[in-house]
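Missing here is one protein chain; the remaining ones are kept as they sit in the complex.
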Amino acid sequence: MNGIEEESMAPQTFLYGCVLESGKEVLFNPEDDEFEHQLDLRMACVDPSTADELHMVEVEGQDSEGQKIKAVLVSLKPSTLPSVCLGGFTITPPAVFRLKTGAGPIHISGQHLVMMDADQSFEVDDDDEEEEEEE
Amino acid sequence: MNGIEEESMAPQTFLYGCVLESGKEVLFNPEDDEFEHQLDLRMACVDPSTADELHMVEVEGQDSEGQKIKAVLVSLKPSTLPSVCLGGFTITPPAVFRLKTGAGPIHISGQHLVMMDADQSFEVDDDDEEEEEEE
Amino acid sequence: MNGIEEESMAPQTFLYGCVLESGKEVLFNPEDDEFEHQLDLRMACVDPSTADELHMVEVEGQDSEGQKIKAVLVSLKPSTLPSVCLGGFTITPPAVFRLKTGAGPIHISGQHLVMMDADQSFEVDDDDEEEEEEE
Amino acid sequence: MNGIEEESMAPQTFLYGCVLESGKEVLFNPEDDEFEHQLDLRMACVDPSTADELHMVEVEGQDSEGQKIKAVLVSLKPSTLPSVCLGGFTITPPAVFRLKTGAGPIHISGQHLVMMDADQSFEVDDDDEEEEEEE
Partner (left out) sequence: MNGIEEESMAPQTFLYGCVLESGKEVLFNPEDDEFEHQLDLRMACVDPSTADELHMVEVEGQDSEGQKIKAVLVSLKPSTLPSVCLGGFTITPPAVFRLKTGAGPIHISGQHLVMMDADQSFEVDDDDEEEEEEE
């Protein structure tokens, strides 16, 4: 059996990578509802085919008020800065990555962490709690 | 219900982003007094519209004596360094970000951590303590 | 006796380094099945013999669905960015590193962590091994 | 009341910033003997008034033998590298920062951590405990 093992409690680490190009959004929103998912972004890089202009990557997520928020993740230009370390920028789903300027391609990579949901692991006998929140 | 869930003890991670422009300060001072708030800054980036001069970002916060202190967070120039990793620079509120030199825009992004106040989580039967400190 | 000591529970840290050149893949897949292995990548660097073109390093690993996935780890060019910090990019085996573009050499370095498998360390009633150590 | 609260056990995080100029040393040596102090350095940056030469910052502290030691913290040049992440370089007092070459100004920033001294927090009523271990 590959992938996530059901009996695990500790976070498991998988490889994550995506390519951003003009007009192409990348969504991070795993559909699994038994586990908690998180991205730890590590690197953003250009490609030999990336035009020598400023490529600005935007991420859209949720702020602490539950509102949609856009933030600039990184700005790269092949002749000035072809790669930059993102230093473990933590993204919680749902999140969308897109190019705000530049046509890309820009490569984003890091780790996809999968962990048992904290509530579930300590309150296994109470399945209704999460559903109540959504009412 | 979105956003912060009242019953949570572990820190929750939200997206944070702001844009600094000449003459525009950005305040980080969440008004919620039941939770502890913290910023973990990850990236500072220029924009295609950022002029090719040195843009220096200042943060104003509190030192260990309780006095206001200003520190330089980052200096960016589009043609030399369009993005830099801030490596998890931790900011505790209240804090103010502003451009000390340059007209921007400069984008700052990272994580907004929200956690149960440490005192509250271990001393739930003593509501008056925090108010006493403010007298 | 050098190297890994069988009775250890805490992760042990060893040096890791590899060189990527055109047409030469580097596999990270330790064959030991009693321990868990992990790479924490720290640096990617060029060499004086590296041609002044963009060298893009690809890593191939496993995503959370158990599928093979390729991600771009770093893009380096000697005259623009001869070294970059990878910031602790965590790689779980099996993984393959290769140059997607450029002829290299590109040097990758970091730490090889070796730890007792998590499952084994929590299933003490199964092998008697742990109890013997305490006698 | 602002600043450090006496009853706290967990580390508290304050903003730290200093400016280095030719002939001006900056000492980090908080005089408080009830708490442990530490700097986690995050960023070093130039200023628009910084001359376009190499500015090398030296830190003087203590090595593991209790001897004074000097180490180079960072070298910045406005036209090449106006900012660099120091990645959480930990400085324990007493320490002195100074420019070894260049006239500055160079800005250093990070976090000043203040924590209860480890010995005090765990051995408030039992001074003999550690000595017993050595018998």
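Here the chain labels run A, B, C and D in written order, and each chain numbers its own residues starting at 1.
FYI, a contact is a pair of C-beta atoms (placed from the backbone, for glycine too) under 8 Å apart; a residue touches a chain by one contact, two chains touch by 3 or more.
Please read all numbers here as calculations on a predicted model, not as lab measurements.
Screening A:Val46, A:Ala71 or A:Cys85 for touch with the missing chain picks out A:Cys85. Note that of D:Val26, D:Ala51 or D:Ala95, the residue touching the chain absent from this view is D:Ala95. Only one residue in the set C:Met56, C:Val72, C:Leu99 or C:Val114 touches the chain that does not appear here, and it is C:Val114. In the full complex, chain D touches the hidden chain at residues 38, 53-54, 56, 59, 61-67, 69-77, 80-81, 84-92, 95, 101-102, 118, 130-131, 133-134. Taking the complete complex into account, residues 1-5, 7, 10, 12-17, 19, 30, 37, 40, 42-43, 45-48, 78-88, 107, 109-112, 114 of chain C touch the chain not shown.
Going forward, only the chains that are shown with their structure count from here on.
Between the Cα centres of chain A and chain B there is a gap of 21 Å.
Averaging Cα coordinates per chain places chain A and chain D 33 Å apart.
In chain D, the residues touching two or more other chains are 85, 87.
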